[in-house]
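With one protein chain held back, the other chains of the complex are shown just where they sit.
Labels A, B and C are assigned to the chains in the order they are written; within every chain, residues are numbered from 1.
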Amino acid sequence: MTIIEAEGSGADVPQEGAAVHGYHHQKDEHLKRLRRIEGQIRGLQRLVDEDVYCIDILTQVSASTKALQSFALQLLEEHLRHCVADAAVKGGTEIDAKVEEATKAIARLLRT
Amino acid sequence: MTIIEAEGSGADVPQEGAAVHGYHHQKDEHLKRLRRIEGQIRGLQRLVDEDVYCIDILTQVSASTKALQSFALQLLEEHLRHCVADAAVKGGTEIDAKVEEATKAIARLLRT
Amino acid sequence: MTIIEAEGSGADVPQEGAAVHGYHHQKDEHLKRLRRIEGQIRGLQRLVDEDVYCIDILTQVSASTKALQSFALQLLEEHLRHCVADAAVKGGTEIDAKVEEATKAIARLLRT
Partner (left out) sequence: MTIIEAEGSGADVPQEGAAVHGYHHQKDEHLKRLRRIEGQIRGLQRLVDEDVYCIDILTQVSASTKALQSFALQLLEEHLRHCVADAAVKGGTEIDAKVEEATKAIARLLRT
């Protein structure tokens, strides 16, 4: 699976035949989500700056963390649906590597 | 980024006797941490934009989530050391309310 | 602890052609893990009964939770490797349902 160098071409649509990652198709949605999270983090800075009550800041931290986790789950779902499923269809041993890799990523998400 | 509006003074150092939240004293450190997290979120946008491999993005999401949790723990520690401890010293029933409030904040952090 | 009731045979090895879940092959290992976790929970009862210091009990709760999460990850890995991969190979729309279901299970694990 190769990485599309969309930046070089300036195009959002990969060339025909080029392999794309699962999340490619939702790219705009992902970027929108991340920009919203960036806004939440800037909001946190404002709260700290304005000496807002600790507990209210913690509530906002929980909301940002939840938003990051939702983004991760969305990405993971697309990864399973495309990359992992593709490996299964291809046959061979790639599926084992893909599943192990995905499980490790889930473990990292769980441990944070 | 924004203007500090410390309670009653407009300065970063509160007037004598003014109540400040626990985290006030580490304000600069907190803002530095949050700006670093903001940078991580912008980094995530770049990764999505450049069609980087899903799993590598998930690794970065885990790192950002961990950074947010560390920030929350730091804030919580200062809250316990100052606001909760102050309520205990004052006596009366405020300590019960403070502890309940802190526990609910911890529960929110745990459930994200 | 309980009697094994393997599908259609009463034995631990399923009949040829019988559908088995991904984790079937590691059944003994899973049961061993779960019995160890059961022992940890009984250990927790002993600690409470003996009025052990709160923080030491919390440390043991964290260890038990981690053990449960490891068990979940092991199960999930086998599920992806077998059930999800099989659905991908079969083709059709089942893969979508399987991936959605797995993602929801991961979301539930993340939110606890």
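The definition used in the following text is that a residue touches a chain if its C-beta (ideal position, glycine included) is under 8 Å from a C-beta of that chain, and two chains touch if they have at least 3 such contacts.
Since the structure is predicted, the reported quantities are computational estimates derived from the model, not experimental observations.
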Can you list, in ascending order, the chain A residues touching the missing chain? 111-112
Against the hidden chain, chain B presents residues 69, 73, 76-77, 80-81, 84-89, 91, 95-96, 99-100, 102-103, 106-107, 109-111
Even though one chain is hidden, which residues of chain C still touch it in the full complex? 1-7, 20-24, 27, 30-31, 34-35, 37-38, 41-42, 44-45, 48-55, 57-59, 61-62, 64-66, 68-69, 71-72, 75-76, 78-79, 83, 101-102, 105, 108-109, 111-112
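Quick note on the criterion: only the chains that are shown with their structure count from here on.
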Taking the mean of the C-alpha atoms as each chain's centre, how many Å separate chain A from chain C? 26
Where in chain A do residues touch at least two different other chains? 69, 76, 102, 109, 111
